[in-house]
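Heads up, one of the protein chains got dropped from this complex, but the rest are sitting where they should.
The letters A, B and C name the chains in turn, as written, and every chain counts its residues from 1.
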Amino acid sequence: MKATYLQAINLALHEEMRRDPNVFVMGEDVAVLGGAFKVTEGLLEAFGEDRVIDTPIAESLIVGAAVGAAVLGMRPVVEMQFGDFISCAFDQIVNMAATLCYRHGGHASCPLVIRAPSGAGVHGALFHSQNPEAWFTRVPGLKVVAPATAYDAKGLLKSAIRDGNPVVYFEHKRFYRSVSEDLPEGDFTVPIGVARRRREGGDLSIITYGGTLHQALDAALIAEQQDGLSVEVIDLRTLLPLDREAILAAARATGKVLVVHEDRLTGGIGGEVAALIAEHAFDYLDAPVRRVAALDTHNAFSPPLEEHILPGTDKIVQAIRSLAAC
Amino acid sequence: MKATYLQAINLALHEEMRRDPNVFVMGEDVAVLGGAFKVTEGLLEAFGEDRVIDTPIAESLIVGAAVGAAVLGMRPVVEMQFGDFISCAFDQIVNMAATLCYRHGGHASCPLVIRAPSGAGVHGALFHSQNPEAWFTRVPGLKVVAPATAYDAKGLLKSAIRDGNPVVYFEHKRFYRSVSEDLPEGDFTVPIGVARRRREGGDLSIITYGGTLHQALDAALIAEQQDGLSVEVIDLRTLLPLDREAILAAARATGKVLVVHEDRLTGGIGGEVAALIAEHAFDYLDAPVRRVAALDTHNAFSPPLEEHILPGTDKIVQAIRSLAAC
Amino acid sequence: MPEAVLTEATQEAARTERDLQLYYAMKLIRSFEERVSRLHRQNKILGGVYSGAGQEAIVTGVCAPLVEGDFVAPLHRDLGVFLARGVDPGVLMAQLMGRVGGLSRGKDSFLHAGDLSRGVFGATSMLGASLPVAVGAALKFQLKREKQVAVAFFGEGTSSRGDVHEAMNFAGVRKLPVLFVCENNRYAFSTPIEKQMAIEDVAQRAQAYGFQGYVCPGNDLLSVLELSERLIGRARQGGGPALLECKTYRYHGHSEHDPALYRTKEELLEWESRDPIPQFERYLERKGHDLKRLREEVDARVRAAIQAAVEFAEQSPLPAPQEALEGLYAP
Partner (left out) sequence: MPEAVLTEATQEAARTERDLQLYYAMKLIRSFEERVSRLHRQNKILGGVYSGAGQEAIVTGVCAPLVEGDFVAPLHRDLGVFLARGVDPGVLMAQLMGRVGGLSRGKDSFLHAGDLSRGVFGATSMLGASLPVAVGAALKFQLKREKQVAVAFFGEGTSSRGDVHEAMNFAGVRKLPVLFVCENNRYAFSTPIEKQMAIEDVAQRAQAYGFQGYVCPGNDLLSVLELSERLIGRARQGGGPALLECKTYRYHGHSEHDPALYRTKEELLEWESRDPIPQFERYLERKGHDLKRLREEVDARVRAAIQAAVEFAEQSPLPAPQEALEGLYAP
């Protein structure tokens, strides 16, 4: 069945709520409206007011209350209307939820999913375009995922809901209706913590995730067609824990790595990935570990600015060429 | 005049408040009590209630109100009672203050200093030991400093207060009374954005800051005395913007770099530093870029746990030896 | 000229002058809002557009007593504040179109930009986050013994956020010169007020912070004006903060993308019957104005102003790509 990225998320919610009566959805405008992006559409009709809850505008409350329900065995899936507003729930995520199991001596679980529609390229400007993932990937006790395909969107959301820990689930707004694929019927999951090779290639490896996956694939194709280069593309999918083995295997196999993300360069996850490689696959490297990412600024609104700021296929192609030439 | 790290901060506050009537101090228990750590002691007596303000327990308000005063020309210096609680002011810092100048088209300044007593090794456990700096070093529009000596504590605080932008000032709690030095009389500043070489050496370079500077220096001395190794130590001092030139110069000069910080490994600033080197000084490297940092967990309380988690002189010495042997 | 010697006639003339200004302001805001919605449909404005049509009396009435040096923090629906505070309509339109002539030089769209030279503070998108900032501006006025005031607008939905509480509480503790203005339009996106709070009036909250709350019909400019003059005047004299709740309604959806299916047509119609502009026009008529002539005259001025604004904005260039890295830091 063909499904968009958005439909895949919606389907996962439907199926998980049907499977487990403890799963419920909570957030601003998620019930009657079906969400600002319609991701939760139909859930209210299917599951009723007790399982699809419109809340006041209070992100800290939303996450905190979800923690309270989760430690008592519920499986809340909460929505930040835009991922940008996750900053308003920051303390509840990084201190309350992330330390919960640890500070209870391992005797607690907090099965909580925080859905955060994120990403740029939709004229969203400073406060509707952020890629906040790296604020969370440095926090033990959390898991962080960022699917880039409809299959992964569905499979990772199911895994996140079934996980006993707080999972921050970044879904890319630009993909909601622009990314789709045929999904297998019925239940399937995608494991948290496992990267996926999206394209084989021996000349160099691109390591990416989320917003830039499809651009990276496009760039790899262009580099093959125009330059005869064979470019591997690894989709991290999970950002915490990182799939170290997959990252290091890619670096060892091709010796040339390009790390790509839509988040800003400085302090993005690319730094961590490059550092892992520079430490643990150094002897295999034939060239510097390069990064292509958004410029170190806020995501500006005006199209010439946003285009300049964001990575994108052209910049990736250029980086492939220059790295291949090293 | 001999001054502890704490006295240096206190002196800087006194001198800046005397110099500029727009500087004022605000936070929980900063006035009558003189701060939980006594960092603001004497200010109330010297400058009165209008310039040293006890606030309710409301970190978001504290930072937000400081922004309001700052855009009107005041120069607030606010205190988070413990740096850990900066999570409660997160949105005001990363969205309100950091984007202020940018979203006003460059026509605004926000001269605001947020003092955050941070760091581990004081039996503070999960919520009184954090090193939150890397949450902020990925945010354009902010500046972030982390002095490790009394001289830098004073000089960087003065620079921060005189800066037209929001500066997050991380002061290490463990250094308050344990670190001291002779300070020159009168006014001096330390520029933001400039690292400092604390020790010369040709065999390898340690790049560090804040909580681990003194341990790194101790380790370098041990490695010299016991192994005859000549180890350079660079103190970043400013974490945003990073002093790229100093970092890359060190890497190019010795070809072996060890990045050390008290913050956790994954997602710490070390990743960014290592990535910069792996990209821009790759051809000069003779060995992997190594990192020594706290383990990827929360800072636990019980002494055997905390000791195991934190880096520390021994671990740094071992890393120096293994890197030197590469 | 000291107030005491103003003759009745002079006072009356001043009031008439003010009435005409307010009328023009409301009409300008309404037409500007509608033009923005149209430009959005035409894809000439790309960002999110949150129309304040229907709520013009509030921004107009609250801004009227403000003077130079006062500080205002508008909410996402308060395009009118910019106009009421004298921001050039062309500059505002350029802002919405992402041009260099806009307040943020294209950095953000819509209202995430301010004009600090006129005391208009640019909000972030994070609802409620401006209230602590307005309180900080008021703190500055207090510390410096200045007679300025700060005003912060917020929606009834926004009142649920922690920042609103922290800000009001501190304002109460220090008796700061700040007026909190709640534009209660009964909905926060799709969420009706009953799901947002268990009380009738947001104004009730003021008591929890040691100051007074007031409720007024937000579509009645004269009511808004009377209260805002009183409360801003009192704050200016050191009388401390107040909370003014204005009951109102937004005509459009939450944003221009929102068909607002969560509310009834009847409700909309009922509120349209209380539109602030005809209400004020009836007052003007009672005051003896020739409404037909006045309306024609004002409409013409408004049309011209908006036409000029659109022209200015469309002629203003898009920023050069490399400007993306400029303006991050104050010099």
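Assorted remarks:
As a convention for this text, contacts are C-beta pairs under 8 Å (C-beta built on N, C-alpha and C of every residue); 3 or more make two chains touch, one makes a residue touch a chain.
These numbers were taken from a predicted model, which means no experiment stands behind them.
Although it is not drawn, the missing chain touches A, B, C when the whole complex is taken into account. One of B:194, B:221 or B:305 touches the chain omitted from the figure, and that residue is B:305.
The missing chain, though absent from the display, is touched by one residue of C:165, C:186, C:236 or C:250; that residue is C:165. The chain omitted from view is touched by exactly one of C:109, C:196 or C:219, namely C:196.
Take chain B: the residues that touch the chain left off the picture are 28-29, 32-33, 36, 54-61, 81-82, 84-85, 87-88, 123-128, 295-298, 300-309. The chain not shown here touches chain C at positions 160-166, 169-170, 172-173, 175, 194-199, 204-205, 207-211.
Residue-level contact of chain A with the missing chain is found at 24, 50-51, 55-56, 58, 60-61, 63-74, 76, 91-92, 95-96, 99-111, 140-141, 143, 164-165.
The rule is short, and it goes like this: only the chains that are shown with their structure count from here on.
Distance from the chain B centre to the chain C centre is 41 Å, each centre being the mean of its Cα atoms.
In chain B, the residues touching two or more other chains are 91, 95, 99, 102-103, 140-141. Contact with two or more other chains is made by residues 104, 107-108, 112, 124-126, 162, 328 of chain C.
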